[in-house]
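Of the protein chains in this complex, all but one are displayed in their positions.
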Amino acid sequence: MLPAARWIAARIGRAVLVVWLVATIVFFALRSSGDPLEAILGGPGSQAGPDAVAAARETYGLDAPLAWQYLVQLWRIATLQLGDSYARRQPVEELIAAQLPGTLLLAVLALALAWVLAVAGATIAASSRGRAGRAVNAVIGGTEIVSTVMPQFWLGAVLILVFASTMRWLPATSQPGDTAGLVLPVITLAVPIAGFLAQVSRDALTEADAAPFALTSRARGAGETRVFLRHTLRHAALPALALSGWAFGNLLSGAVVVEVLFARPGLGRLLQEGALARDVPLVIGVVTVVAVLYVAVIIVSDALELAVDPRLRRAKRQSLAVPETAVGS
Amino acid sequence: MSAVTAARPSAGRWTALGAGGTVALAFVVVLAAAVAVPWLLAPVSPLAVSPADGFAPPSPAHPFGADESGRDVLVRIVHGARSSVGIGLAATALGAGLGLVIGFASGLGPRWLDSALGRVIEVLFALPTLVLALLLVAVLGSGTGPSVLAIGLATAPGYARILRSRVRTVARGDYVAYARLEGVGRARVLLRHIVPNTLWPLVATATLGIGQAVVWVAALSFLGLGQEPPSPEWGAMLGAGRVYISTAWWMTVFPGLAIVSTATALTVLGRRLSGATA
Partner (left out) sequence: MRTIRRSLPIAALAGVALLASGCAPSGGAEEATPQSGGTLVYATGDAEPTCLDPHVGGNYPQGLISTQYLEPLVGRDEDGTLQPWLATEWEASEDGLTWSLALRDDVSFSDGTPFDAGAVKANVEHLQDPDTASSTGYLAVKEIDSVEVVDASHVEFHMSTPKSSLMEVLSQQWAAIEAPSGLERGQEENCLAPIGTGPFVVESWTPQDRVVLTRNDDYVSTNPQAEHDGPAFVDTVEWRFIPDAATRQAALASGEVNVVDNPLPADIVAAEGQGISHLDAPRPASANRIELNTAQAPFDDVAVREAFVRAADPNPGIESLFQGTATRSYSVLSSVEPMGISDEELFATDAARANELLDDAGWTERNDDGVRVKDGETLTVRFPVSTNQSTAAEQSLFEQIQANTAAVGFDVQLNPVDLSAWYGALAAHEYEAVSAPYTTVGPDVLRILYHSDSIVPAPSGYFANNAQLSDPALDALLDKALGTTDDDERASIYADAQRIILDSYAVLPLYDQQNHFLFQGVTGIEALHTISTPLLLNAQLTK
């Protein structure tokens, strides 16, 4: 299967390029903003003496020219040794490995919930006919728009106020492994994505339903359900599938906010703490992992898209499957 | 807005607004007034503290209640439109502007340029918006400038992609080919055919984008990376009010509604402008 192998190799090659660029940007961004010594010596405002400062400079190789430090950092990333966090003195890999499952769990559950909501909404809307149908469509359309623009921290805060503080149905915080505590964070993360996926699915569903193949199917006497399951759903799923990559990026952004709000451990909180403390190895490590994951998800969703839609296999140049309407994740 | 409608070269004239669109337009007009002449709509200073009125609940004197320093929430929301929408506008302008340049260069330029720019776009996409914003904060500190920069940079790839595909579609269109055949110069072709047919979708998308940008600005304020006090920016109000949510819910709910309504109205308007059906 040479073309497939070549396709994979090309994608991986580009992924490596992306990761390299990301690491470079992060390195120079953080280093240009301040002295990492602060983070090493116990945080800002530390009253460390001159001996401590000199010792730290030597140990962490901060005396060398910046270009050399950059190369060292790149080498470390390539050989997968991300170094030790300045602030916590623990290996970055360990910190990330400890926090990754929590964030991934939230992201996967939220994506699943978003899918379910989106398909349900799109199906109801597309199958409603007549005047009532138009009203239903309008309501669902409005709900979609509102859910895409709702600020997640606002939604989360309101959910906590209503369901945790007032009604006491659900806990405000959660331990990893606690199911009840997952409900509110997952809902908060899923809502904006559900809205967008619903919009796209609904558009695609409406088009697919009116398309010639559906007409032909119906003309041949196929029942609505059959038409729906065998044809239209597949076509509707396509853009939503393509969007899953973008959705993943959006989820990671949202995770930063949601983890802080619900006091959940995760990559988002780790990143925010690291950025504020100028903890260079930690931030580079987290951002690199995020970039790698993101690119991986996109490769997978591209592959799935190819599997689902034979038309795409023939196209020569594959571009990243990002929605034309999404203006930033 | 589906991929199909975006690619139609002749789409994008004023379609019927419909009930939803009209409401959205009316709201946007009021919003524009709040941005342009807030003093006409709310002739009270948004910065006037009055500790005695601290945490006043909604009442005829304070329709949306008062915040912790006794400042009227409605007045602050009206005056805050300038900051919130203004920053959203600036960020969108930056993003759309960058996207325009990259999109045109990609779509019309030589193939190697298209490839190279494509990689740049991939990199920017590989960094979720808030991650990019946190990085920029680490470099530049918090405030208006970094917010605009972060959101502008994060949204530019989206605009670039749309522009690029539009430009390529239009540039390969029949009438452009005929024009070239007739000997019309490249620049004229650009101005008379390509530009008019690509800008309208950009405007429609940008309208959508402003709404999104307003939400992002608020998110940055929530994380403490936003404007300086006592600016009545909506996100900052939300962030500050959230602390008191269990006792003074109006400090959080109303700014949040302002953000959601603004973004919704702009989104509906944007979708109408782009010719979508719902």
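Things to note:
By letter and in written order, the chains are A and B; residue numbering begins at 1 in each of them.
The rule we apply is simple: a residue touches a chain if its C-beta (ideal position, glycine included) is under 8 Å from a C-beta of that chain, and two chains touch if they have at least 3 such contacts.
In this text, all values refer to a predicted model and were calculated from it rather than measured experimentally.
Here one chain is not drawn; of A:L21, A:L155, A:L182 or A:A277, the residue touching it is A:A277. Seen from subunit A, the chain kept out of the figure touches residues 34, 37-38, 41-53, 55-56, 87-90, 95, 98-99, 157, 160-161, 164-165, 168, 171-173, 175-176, 260-263, 265-266, 269-270, 273, 276-278. Listed here are the subunit B residues that touch the chain not shown: 47-49, 51-52, 54-55, 68-70, 137, 141-142, 224, 228-230, 240, 242-248.
Assume only the chains that are shown with their structure count from here on.
Distance from the subunit A centre to the subunit B centre is 21 Å, each centre being the mean of its Cα atoms. Touching subunit A in their complex are the following residues of subunit B: 1-6, 20, 95, 118-119, 121-123, 125-131, 134-140, 151, 154-155, 157-159, 161-162, 165, 205, 208-209, 211-212, 215-216, 218-219, 222-223, 235, 238-239, 242, 245-246, 249, 252-253, 256, 259-260, 263-264, 267-268, 271, 276-278.
Across the complex, subunit B is touched by residues 14, 17-19, 21-22, 25-26, 29-30, 32-34, 137-138, 141-142, 145-146, 148-154, 157-158, 161, 165, 200, 202-204, 206-207, 239, 249-250, 252-253, 256-257, 260, 271-272, 275-276, 278, 283, 287, 290-291, 294-295, 319-320, 322-329 of subunit A.
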